[in-house]
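Here's the structure we're looking at; comments come further down.
The complex appears here without one of its protein chains, the remainder shown in place.
Per-chain residue numbering starts at 1, and chain names A, B and C are given in the order in which the chains are listed.
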Amino acid sequence: MNIGFIGLGIMGTPMAANLVRAGHTVVGYDVSTTRLDELAELGAKAAASIGEAVSQAHVVITMLPDSPQVEEVVFGEGGVLEYAPAGLLLIDMSTIRPETSRRVAQAAAVKGVHAIDAPVSGGEKGAVDGTLSIMIGGRTEDVESAREILRVLGTTIVHVGPAGAGQTVKAANQLVVGGVYALVAEAIVLLEASGVDPKAGLDVLAGGLAGSRILELKRHSMIERSFQPGFRIDLHHKDMGIATAAAREAGVALPMTALVAQLIAAARAQGHGALDHSALLKVIERINS
Amino acid sequence: MNIGFIGLGIMGTPMAANLVRAGHTVVGYDVSTTRLDELAELGAKAAASIGEAVSQAHVVITMLPDSPQVEEVVFGEGGVLEYAPAGLLLIDMSTIRPETSRRVAQAAAVKGVHAIDAPVSGGEKGAVDGTLSIMIGGRTEDVESAREILRVLGTTIVHVGPAGAGQTVKAANQLVVGGVYALVAEAIVLLEASGVDPKAGLDVLAGGLAGSRILELKRHSMIERSFQPGFRIDLHHKDMGIATAAAREAGVALPMTALVAQLIAAARAQGHGALDHSALLKVIERINS
Amino acid sequence: MNIGFIGLGIMGTPMAANLVRAGHTVVGYDVSTTRLDELAELGAKAAASIGEAVSQAHVVITMLPDSPQVEEVVFGEGGVLEYAPAGLLLIDMSTIRPETSRRVAQAAAVKGVHAIDAPVSGGEKGAVDGTLSIMIGGRTEDVESAREILRVLGTTIVHVGPAGAGQTVKAANQLVVGGVYALVAEAIVLLEASGVDPKAGLDVLAGGLAGSRILELKRHSMIERSFQPGFRIDLHHKDMGIATAAAREAGVALPMTALVAQLIAAARAQGHGALDHSALLKVIERINS
Partner (left out) sequence: MNIGFIGLGIMGTPMAANLVRAGHTVVGYDVSTTRLDELAELGAKAAASIGEAVSQAHVVITMLPDSPQVEEVVFGEGGVLEYAPAGLLLIDMSTIRPETSRRVAQAAAVKGVHAIDAPVSGGEKGAVDGTLSIMIGGRTEDVESAREILRVLGTTIVHVGPAGAGQTVKAANQLVVGGVYALVAEAIVLLEASGVDPKAGLDVLAGGLAGSRILELKRHSMIERSFQPGFRIDLHHKDMGIATAAAREAGVALPMTALVAQLIAAARAQGHGALDHSALLKVIERINS
């Protein structure tokens, strides 16, 4: 299939490579020309403009930093909707605001373009290995027609609702992940301040109702204060901005989410943006020292 | 072995029964005489006073509501320390403040009594089945000498540190459990308010980094608003009081814990004290309706 | 002076009327034509387009709902910057995001337009009476040249810093106001739940270090549960969105502000958007009943 791929960053590049490897014809575009140069090695073609990446495509995938870039690439002058052939399937896999995804889907429909939102979790490793989890919002027929391609990129592929729903589920995921890190951080600080061995303590927690994937994977590295990413605080900060905005758009107050967002913002303000999100522990420690 | 058992409530009664079944001689005491009447059926003896339960015992187990009751039973006139034979092993399995456990251990040592704190998780079912998780604080030799008996009551038995450490780990456990419920509740409210099917959404969360034992066991009942206990809000409210007090005693500020404590207090103020702690969902809903 | 006035709502209409009364020539514009009809009665002229309101003006004042409207009116096709005569003074008095104000000032400068941000407090009554407080961000010479006109509209006129600074101060104002309401609400709930007469209690608070303008003006109406606006929850919710966004842009974590924003969002979710912001009391009550 002819696939236009826009946004060839940390995630987009290995995803595009996997699509090439699966036999698809991939035409890539990125504002950064250095990234385009890498494309040839992948066996993909470099487009000089969005139009070039889009006009012959059956499917366009976007993997961009945030809502404003998606708006620009999709709605902007010389953007996707200007060049989209009728019947194009547009899969936005960026993590952005649900409300933006809904507006993309509506504007696309007007032009006869089928748009779905399909944000991912699993990180760079998942992108490289083709084992991402993909949460999809959109119309059922569009989601079905995307499955073949998405199966190249990920292993868990779930249709969770109408346009924007993929983003909302991703936002919900990130608020829970951030929150669990903050709770584990507070548990560690309490144990250590009380003279209790945190390793023994967290082992007990991990084995019971307090157990979680985070405790399983990260309790040892957290206790050792090893915060190599993994998933960076900067990205989680962006995602908490989306979660907060999504709550606001949905008209709901979420006090835990709001507090988690502040703690992650604090991690960033303290200069830990490039560390793993488990570095929330540094924030709880700093509050107390 | 001769075991004095003080506090024969929802947890204490099946625990005492398991000890009888394991061949121990159990002499029980409770302020409520109706509970004492049930003792005979279990094959245990009813004591008319703490002194009677304690004076011939090798081991005394206490399973009482809260710190003040433990203080009264241990330190009070006619209490455990007054009648304890030298060398007695005192195992307090109540969930109380770490600081009280430390004072019990100190006062006990003065009288030649070996005291450890051994709070449990696993609920009434764990008590009946003998599958409790037991977190122990105390001196190593005392913990070792308690293991044979504790193995009758639970399956996970972990020595986590000096006197009070068992309580601190229990407090850490409860703050994480309460916090995860609150986060999942916010995720559900966000998904539903955004028109996303919460079942599909939480399935995705359960499978990734946001995954937890609570999501695994409780997401379906939460989505169906089925809040049969389980572990009651009233008890979790008590435990958050302990977690908050433990943080204060340890001299640490824990903002997430403080917020979780308020949300659980709100559940109680709203009349949901007898529901399962997953009813935190009702609090997040009420904030928004 | 020739003044273009764009945005003739609750605030803009009486402000424009005061300018007419002070002898200025006012040409008004609003998307809503019914509002334009009222203009004649004020002695102002109605413009059919932004261009008409702007092209002959020495000064243009905008008083619009929020950041997107200001962006549209200033940057949009047929907007202020398209028609602005060289040397125009553009005074945006809307409450918007500081970051938008900074972008307006920059884009204006490119076109030779002098733009300042001058948000207000004091409400409809302040607008009618010409007693608004005006917080101004911008270059000193631009602020000085605006003073004569601003003196018609307000009594406290303070230059607080460069472009955007007016909005930041307004945001700071709103976070403190919202927070004090929430604190007073918690005080009332605590007093009443403890069986203490809240009137006697708040009288004491009002007289000491806890004293505030809000306690002075609103404690009686709050105790009586009289929540006629005043300043509506809906507007305060908008303003907390700005405060939160301003903190994010400034790279700071503000936990109290985040919690206040959630409580105000809750008031709105509970259907109290049209009540006075003192109705935060209803949120604290609902958490507890």
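Note that in this section a residue touches a chain if its C-beta (ideal position, glycine included) is under 8 Å from a C-beta of that chain, and two chains touch if they have at least 3 such contacts.
Values in this document were obtained by computation on a predicted structure and should not be read as measured data.
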Relative to the complete complex, which of the depicted chains are touched by the chain excluded from display? A, B, C
Quick one: say which of B:Ser121, B:Ser212 or B:Thr244 touches the chain that got left out. B:Thr244
Of C:Ala108, C:Ile149 or C:Val184, the residue in touch with the unshown chain: C:Val184
Contacting the left-out chain: of C:Pro98, C:Gly130 or C:Gly241, that is C:Pro98
If the hidden chain were put back, which residues of chain A would touch it? 255, 266, 269-270, 283, 286-289
For chain B, which positions touch the chain that isn't shown here? 241, 244, 247-248, 251-255, 258-259, 261-263, 265-266, 268-269
Suppose we count only contacts with the excluded chain; which residues of chain C make the list? 98, 121-122, 133, 135, 137, 156, 158-162, 164-165, 168-169, 171-173, 175-177, 179-180, 182-184, 186-187, 189-191, 193-197, 200-201, 203-205, 207-214, 217, 243, 246-247, 249-257, 259-260, 263, 284, 287-288
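Simple rule for what comes next: only the chains that are shown with their structure count from here on.
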Could you check if the interface between copies chain A and chain C is built from the same residues on both sides, meaning over half shared, or from different ones? same
Return the distance between the CA-based centres of chain A and chain B, expressed in whole Å. 39
Chain-centre distance (mean CA atoms) for chain A and chain C, in whole Å, is 36
Residues of chain B that contact two or more other chains, please. 255, 287-288
